[in-house]
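With one protein chain removed, the remaining protein chains of the complex are shown where they sit.
After this line comes chain A, so read on.
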Amino acid sequence: MKIGVLALQGAVSEHINMVKSLGVEAIPVKTVEEIKAIDGLIMPGGESTTMGRLITKFGLENVIKERIKEGMPVYGTCAGMILLAKRIKNYNQFSLGILDITVVRNAFGRQIDSMEVDLQVKGLEDPFHAIFIRAPVAIDLGSDVDALASLEEGVVFLKQGNVYASAFHPELGNDPRIHKMFIESVKSFLNK
């Protein structure tokens, strides 16, 4: 099993280290060929406008969409969630249009409103200590989108088919449970 972390910009090494700590191979990917050769893709946190421009400029849009259609699991954190969304409130920017959600960017405010908080997550017994950084939230979820965790501002962790997205950053903490969840879905994709 090989997990790719989209390495256009952002918190790439943090995801790679987290996946590796679970005994799974993880590599940075930033070309069509590299994205074709992986079994699961993580789209990391960073600046969604920057990554969106690089995805279009370097022609990665189609390969990512095709792989998702094939059933390859994808997990977007923060900027990754924005890039996977169908609708982005108030901003005219690129996204892959996969998740049937509306993303509200910077939903909590500016950096001084960034925070850590314990979250109840569907499928996890104990709360998950979540780190939010200039984070978005999801609203107006389509009927096939599962809300897995929410705060007052909106949904912060969700799943639609083979695509996961979180507004917070499990890669910045040391709790691997959400990465484990994702790796399990990659396992079942490979077993199909």
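Keep this in mind: a residue touches a chain if its C-beta (ideal position, glycine included) is under 8 Å from a C-beta of that chain, and two chains touch if they have at least 3 such contacts; residues count from 1.
What we mean here is this: contacts and distances are computed from a predicted model.
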{"item": "Record-based protein name (UniProt) of the chain missing from this complex, from \"Pyridoxal 5'-phosphate synthase subunit PdxS\", \"ABC transporter ATP-binding protein\", \"Protocatechuate 4,5-dioxygenase subunit beta\" or \"Oligopeptide transport system permease protein\"", "value": "\"Pyridoxal 5'-phosphate synthase subunit PdxS\""}
{"item": "Residue, one of A:113, A:126 or A:184, that touches the chain absent here", "value": "A:113"}
{"item": "Residue touching the undisplayed chain, where the options are A:45, A:76 or A:154", "value": "A:45"}
{"item": "Footprint left on chain A by the chain that the document does not show", "value": "7-14, 30, 45-47, 49-50, 53-54, 57-58, 78-79, 91, 105-106, 109-119, 131-134, 169, 172-173"}
